[in-house]
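Read through the structure below, which is laid out as structure tokens, and then see the notes.
A single protein chain has been omitted from the complex, and every remaining protein chain is retained in its original position.
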Amino acid sequence: MVGDLIHISDKALDTQRVTELVASPAAGAIDVFIGTVRDSTQNKSVHRLEFESYDSMAIKEMAKIVNKASEKWPVIKMAIHHRKGVLDIGDVAVVIAVSSPHRKAAFEACQFAIDTLKETVPIWKKEVFDDGEVWVAAHP
Amino acid sequence: MVGDLIHISDKALDTQRVTELVASPAAGAIDVFIGTVRDSTQNKSVHRLEFESYDSMAIKEMAKIVNKASEKWPVIKMAIHHRKGVLDIGDVAVVIAVSSPHRKAAFEACQFAIDTLKETVPIWKKEVFDDGEVWVAAHP
Amino acid sequence: MVKVKLFGIAKDIVSASYFETDSGITVNHLKQRIIDKHPSFSDLRSVLVAVNDEYALDDVVIDENDDVAIIPPVSGG
Partner (left out) sequence: MVKVKLFGIAKDIVSASYFETDSGITVNHLKQRIIDKHPSFSDLRSVLVAVNDEYALDDVVIDENDDVAIIPPVSGG
């Protein structure tokens, strides 16, 4: 089922579908995090983003996040879908959905997942501005 | 716009629509909390839930939550939709969506909203079991 | 007379969706009356009163045209 729950796609992500993947009769709470492309960063206007992914490793690192979260919290199901390629303002870059019996664990596991994804998953984001482009977080 | 963003309905909630209501070009993060009907509580099997609402006051209390959250965090938009009537296992009882420039505020404002809703909004939940029914949290 | 709406377990205890009471009494007085008449209310975690869609303090006086409701412990979400 990892193929469904963990996914990297060059097509638009389907938030509703990712949410439905984690639904369960045992769940009292689902938390869904959606990362979207902002129109600006540090007061500079952003034209678009370009995401590049090392797919095989990124899938493995995302599976590790699901496993780690499931050890720390009573996660029923967790799904992580990440977009790659060219994204415009408002497009969805990542969707993380977590179901749990109670809400506190759902929030904490979801926040843990996006925080860890940003640290460990080999995906790279280039911001394209009017006057150039920059690989985000590459330099200190 | 309160009529869209804050809503009590006796029909199935549309998670996708609630999420779209808070989308914004200025948003980098959307957090969505979905409360769903669990099949059990304290090891007892639940048949269904029945929600009753004091609509006029509940809408006002939900609007207060949105205002309070917007004072405490850089909320771009927040939507709260609550279901009433008879709900079966797996049905969605509440959807709260929050958009914000960054993810930490989205998570915190969303968690604040559901925590506060459960304390202040005049909506009542009856759990129906095999052998009876109980108004949740009515007694100490 | 003022119509007092009942919800959730309050409706079950009184076996009605509302009752009528005199205007001019305080919120605290209203609470005492309903607890005296239906002692089961004293078993609840809390009994609050809303006046015109707002939680009302004990010393608020209920007017003839006020919208009044008994608010037993809420459990939405």
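In order of appearance the chains are A, B and C, and numbering begins at 1 in each one.
Please note the rule applied: a contact is a pair of C-beta atoms (placed from the backbone, for glycine too) under 8 Å apart; a residue touches a chain by one contact, two chains touch by 3 or more.
Since the model is a prediction, treat every value here as computed from it, not as a measurement.
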Partner chains on view for the chain not depicted: A
Absent-chain interface as seen on chain A, which is shown: 35, 51-54, 56-58, 60, 82, 93-94, 114, 117-126, 135-140
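The definition used in the following text is that only the chains that are shown with their structure count from here on.
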Chain occupying the most central position, where position means C-alpha average: B
Whole-Å gap between the CA centroids of chain A and chain C: 47
Separation of chain A from chain B, taking each centre as the mean of its C-alpha atoms, in whole Å: 23
Sequence positions of chain C contacting 2 or more other chains: none
Set of chain B residues in contact with two or more other chains: 35, 114
